[in-house]
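Please read the structure below before turning to the comments.
Only one protein chain is missing; all other protein chains are in place.
For chain A:
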Amino acid sequence: MTSWFTSPADAGERLAAVGYLADDGIATSVFLAAALGKPLLAEGPAGVGKTQLAKVVAAATGAELIRLQCYEGLDEARALYEWNYKKQLLRIQASGDQGWAETHDDIFSEEFLLERPLLKAIRRTAPTVLLIDEIDKADVEVEGLLLEILSDYQVTIPELGTIVATRKPYVVLTSNATRELSEALKRRCLYLHLDYPSPERERDIVLAQVPGIEASLAEQLARTVATLRALELKKSPSIAETIDWAHTLLALGRTELDESTTTGTLGVVLKHASDQTRAIKELGLPAR
């Protein structure tokens, strides 16, 4: 097995080198996923860096990222493999007086196979990060399929036989927790709950992601966002939105987050009108 990271500290440093700031929880689980050869399930609210985590693991290790985006109605044919029926039909039409048995063998060969992300990740011989994104959006049956594949990293295609991974991919699953995932799937994975970061870490994330921003403004932003998150809003601001806010202020040439600036740009971090109203009231901001 490849050694992806040598220690949690090594994981933390190499993720930082590609712009992702990990805390102890992230660094340790990212290291363990590879060291124990287990999939990593990252669960948490929107915009806290779940998808980004898989991308930076690939970037930090030079592995290729293969992504399976989940959605309602995703099926085996889209996730694993499918036969290219159009091509097969043409081949059947062209088969002339060749016997059916022979044609059958022909059309169920590699040439007619459409590889989908799961199969592709298993067949790759170079280092691979397999990102199974937003698994909670897929139907429960997809979890069954994943359980099978993630337990022995092999796929059986009736017409072709069993394909076994020569090199286990590094697997990251993400979920927004819109539904509870099955216990069986959770047992098989390492679990990382990604949540909103501490103000200290968020300040550092802003500094890393938004070149040219003053440290004092980054600090003010992180503190203000933490205050907003304590308000019981419909939708708390995410890290991605904090970053957007920083870019906005920079573009407006502001060096300080005073009250009128906050009111004027609140829409960048709070997307519901009722959340904006609430924030203006609770934080004593000037109304617009």
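Please note the rule applied: a residue touches a chain if its C-beta (ideal position, glycine included) is under 8 Å from a C-beta of that chain, and two chains touch if they have at least 3 such contacts; residues count from 1.
Operating definition for what follows: contacts and distances are computed from a predicted model.
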| From the names "Glutamine ABC transporter (Integral membrane protein)", "Electron transfer flavoprotein subunit beta", "Alcohol dehydrogenase-like C-terminal domain-containing protein" or "VWA domain-containing protein", which one matches the UniProt record for the unseen chain? | "VWA domain-containing protein"
| request: Sort through A:Thr166, A:Ser198, A:Ser216 or A:Thr255 and give me the one touching the missing partner chain. | output: A:Ser198
| note | Answer key for A:Asp24, A:Glu102, A:Asp152 or A:Glu214 versus the chain not shown reads A:Asp24
| query | Which residue among A:Val18, A:Leu147 or A:Ala226 touches the omitted chain? | reply | A:Ala226
| note | chain A residues touching the chain left out here are 7-8, 24-25, 27-29, 31-32, 35-36, 38, 41, 43, 73, 77, 82-83, 85, 88-89, 92, 100, 104, 107, 140, 177-180, 183, 186-187, 189-193, 195, 198-200, 220, 223-224, 226-227, 230, 232, 234, 258-259, 262, 272-274, 277-278, 282-285
